[in-house]
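One protein chain omitted, others in place.
As written, the chain order gives the labels A, B and C, with residue 1 at the start of each chain.
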Amino acid sequence: MQRIAFGTVMAAMLVAGGSALAQAPSWTPPPESTRCPSKWGATDERGSANHMKPQTVLNAVKLIKTGEVIELGHVLNDKMPFFGTRRFDVHIKRTFMNDFSNRRGSNEEIVISEIGQVGTQFDGFAHQTHENSWYNCFKVAENSSRSGFTKLGVHNVGSLITRGVLIDVAGFKGVEMLGDNYEITVEDLEGALKKQNLTLQAGDAVLINTGWGKLYGKDNPRYVKSCPGIGVKAAEWLVAKDPMLLGADNWPVEVAPNPDKQISLPVHQIALVVNGVHLLENLKLDELAAKGVSEFAFIMQPLKIQGGTGSTVAPVAVR
Amino acid sequence: MQRIAFGTVMAAMLVAGGSALAQAPSWTPPPESTRCPSKWGATDERGSANHMKPQTVLNAVKLIKTGEVIELGHVLNDKMPFFGTRRFDVHIKRTFMNDFSNRRGSNEEIVISEIGQVGTQFDGFAHQTHENSWYNCFKVAENSSRSGFTKLGVHNVGSLITRGVLIDVAGFKGVEMLGDNYEITVEDLEGALKKQNLTLQAGDAVLINTGWGKLYGKDNPRYVKSCPGIGVKAAEWLVAKDPMLLGADNWPVEVAPNPDKQISLPVHQIALVVNGVHLLENLKLDELAAKGVSEFAFIMQPLKIQGGTGSTVAPVAVR
Amino acid sequence: MQRIAFGTVMAAMLVAGGSALAQAPSWTPPPESTRCPSKWGATDERGSANHMKPQTVLNAVKLIKTGEVIELGHVLNDKMPFFGTRRFDVHIKRTFMNDFSNRRGSNEEIVISEIGQVGTQFDGFAHQTHENSWYNCFKVAENSSRSGFTKLGVHNVGSLITRGVLIDVAGFKGVEMLGDNYEITVEDLEGALKKQNLTLQAGDAVLINTGWGKLYGKDNPRYVKSCPGIGVKAAEWLVAKDPMLLGADNWPVEVAPNPDKQISLPVHQIALVVNGVHLLENLKLDELAAKGVSEFAFIMQPLKIQGGTGSTVAPVAVR
Partner (left out) sequence: MQRIAFGTVMAAMLVAGGSALAQAPSWTPPPESTRCPSKWGATDERGSANHMKPQTVLNAVKLIKTGEVIELGHVLNDKMPFFGTRRFDVHIKRTFMNDFSNRRGSNEEIVISEIGQVGTQFDGFAHQTHENSWYNCFKVAENSSRSGFTKLGVHNVGSLITRGVLIDVAGFKGVEMLGDNYEITVEDLEGALKKQNLTLQAGDAVLINTGWGKLYGKDNPRYVKSCPGIGVKAAEWLVAKDPMLLGADNWPVEVAPNPDKQISLPVHQIALVVNGVHLLENLKLDELAAKGVSEFAFIMQPLKIQGGTGSTVAPVAVR
């Protein structure tokens, strides 16, 4: 059974000795006064999804030349990598025979899962906080219920159709898979974009290929133990480009654990809490990378789970 | 508690008296020798989804002029109409505070649901049988497990992007909502298509507006008790047009109960079992109908539930 | 969706007008300094279950004369009365055939339920608080996890075998069932005990027959809407007798709603929070009352759900 509070790392550092003044963490969440209200408005709940406008769709669709569809989502089953006690349990019910003259048998299943947080998954803004405060400074305590949050629910997102961009960092570094805890830097991103002759635009779905997805369903313990991904600097650089979302073929998009052991998944806060930028995890990018696709129409339909923190998704790249 | 076997209606009719020879049902599932193998091939599991080809996507995308996106799916919550004991239960977990220096709180929820069969839902082929036989004559007994079917799973479907067509039957009849048990006929479909200056093409996502969706979440008992929808003749007529799927703003697409009390949801068998044509239920068509949209790019992403019978979905019409 | 905070009734009263000084509630939870530490000790988590000693068992067993066993628990199914969105959902899995020469088929089911709070149910101390404080002033925030509480879990209780006493208040009042919102008073209890020639002893399982159980599974909406039961005074009187538990054939043991509209289920706090006395709800007492049983061996085995708030149970009276 896990306790709610880990234990303060700061205290641990003091106990461990060293300088009388413990080293400050390399990144701290900005105060509410700085990050709120959101640039999208004081009552905004949609953050970067606000980029969805008719013109966004038209720009995406312009990129469709052959009609080829490349699936970016993994199949959902109990062989997926899971964190902690998360599940994707399917129980097929007994067949029900409607004994009319047409003898119609009916099958269905009950699914039990943290369906907002398994498989290829899209993070909504209710998922993460700084202290008790969400994106746009909505407060958890005042907006919670046992059956759903009353602010920032993923049901607000809707279909996202926009220009998609694959930044193939693994390809840029000439490897199939980046190192187990490799931090992707701004230089890596700039280098890859240059090599791919690609520029980021506001509203993009920016997908990053680390190669880590190669382990998905193959070596789950290693897949979840750590991963390569963007660090704080790279995240801030990307967020400044005003994307619709950041995604990767690893479980947190960012490098994990963070090289700075004092902070836990800071990019989740930079994206979701501070800037209202969505994250998309556990993508299947092997085909996209193998085919050398850099730019495409990105289409993703999160489930409209009322008050949910996220949704498993089955997005595609179309070109 | 429901028994697996209802009780034979035929027997009931005999007991009730009448002619020595009970009236034959108006429709009978064709024998396996007639319907198998599928035109898509003896080992085919994808049926009408086989219409998904690059050209299908290009044809759909051609219809996008303004980039307007119209959502066709309902929000998922426990206020939806449910059949029997189906659920959509969301339990928000207690917030977990990662007590690092960046004090990152994390939220998620456990969802318990027949997620293939609730809300705006897409029926896969494992969902329905004639006796023990599915589409393309795969047998249930040999292809079942407790955690998923090993043939015809909805994970095989993938994104569907095709020309969408709204046949506004309610509009054609000059009503907001068709009658509680009104059977849509071939004449209704032809009349509406003519009025809308519309022709069906192979591979279409054919959506039918009955107006019944008006009751969804407003008067659930009435919504599920019965509904207007296509009858056997209309279904056979539509299926002959070789669509990718048939959908409606009611719970079974077809009229329910069927006017012929001896048969139970025959169109489910005609579409899913006999012809391998997908069904899409509980659509939200009010906006599409109100805006007089007849033709559009239809986009739908079912979850890749391995071995699943279907998926709740959040499809869109784009134009 | 329900908000966490109802809205202050006090404020409502002020708005409603009346005297400048709103009437004080008829009962207020005592301050922590008064109720803690528990008489059972500063680190005690078992409260009234501490009455379980070998002598308690011997005293109970002495009452067994004929060996007759009377079941006091209801059958568990989805026809039970439920509060809010609580469930008792059973999904029978598909039969699994172990295809060895002995062809052994295996059946099981997945059960999804608030199993600590449905059916005939036993309340543990983690179930209720005053503000953030439990029995013996353990604090919720410091002792919570997503998978169980780390103090006061029902797994600590163990089997309870003690003298059971049925106070037939409905019988005493000469009715089959007390009124929908009747408050049982100290006089009612004293009168019934006198009529039954019964005296309460420390460590007793005190069960109260209201007759309300007659509605269980028959008229669930009425059963849960309100109920007769003990009021604050009667509860304090009973608690002073130092029982092992208080039980009844209604859903909260106490009268609900409380006649004082400012307070919500105060007896739950008096018993569970203030005094560490267990509650036992939804008992099936019809047979016990009909047979005129006043005194018996009471046996109850709560499930050892680690960190759980309670357990459904199937207790018996043996005589």
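Definition applied: a residue touches a chain if its C-beta (ideal position, glycine included) is under 8 Å from a C-beta of that chain, and two chains touch if they have at least 3 such contacts.
Since we're looking at a predicted model, the values are computed, not measured.
Undergrad: One chain isn't displayed here. Which of the visible ones does it touch?
TA: The omitted chain makes contact with A, B, C across the full complex.
Undergrad: Hey, which of C:Thr43, C:Thr199 or C:Ser264 is the one touching the hidden chain?
TA: Spelled out, the listed residue whose C-beta touches the missing chain is C:Ser264.
Undergrad: Out of C:Gly211, C:Gly276 or C:Gly308, which residue would touch the omitted chain in the full complex?
TA: Hidden-chain contact among the options goes to C:Gly308.
Undergrad: Which listed residue, C:Gln117, C:Asn136, C:Gln196 or C:Asn209, touches the chain dropped from view?
TA: Counting the whole complex, the residue in contact with the absent chain is C:Gln117.
Undergrad: Counting contacts across the full complex, list the positions on subunit C that touch the omitted chain.
TA: Looking at subunit C, the ones touching the missing chain are residues 2, 4-10, 25, 27-29, 52-58, 61, 64, 66-69, 71, 73-78, 86-87, 89-92, 94-117, 119, 126-132, 140, 144-149, 155, 158-159, 161, 262-266, 268-269, 299-310, 312-316, 318.
Undergrad: Please identify, in ascending order, the residues of subunit B that touch the omitted chain?
TA: Here the touching residues of subunit B are 1-5, 85, 91-95, 110, 112, 141, 144-148, 150, 306-307.
Undergrad: What residues on subunit A make contact with the chain left out of this view?
TA: 1, 77-78, 85, 87, 89, 93-94, 96, 112, 144-146
Here, only the chains that are shown with their structure count from here on.
Undergrad: Roughly how many whole angstrom separate the Cα centroids of subunit A and subunit C?
TA: 45
Undergrad: Report, in whole Å, the distance between the mean C-alpha point of subunit A and the mean C-alpha point of subunit B.
TA: 30
Undergrad: Taking each residue of subunit B in turn, which ones touch at least two of the other chains?
TA: 77-78, 87, 89, 94, 96, 112, 144-146
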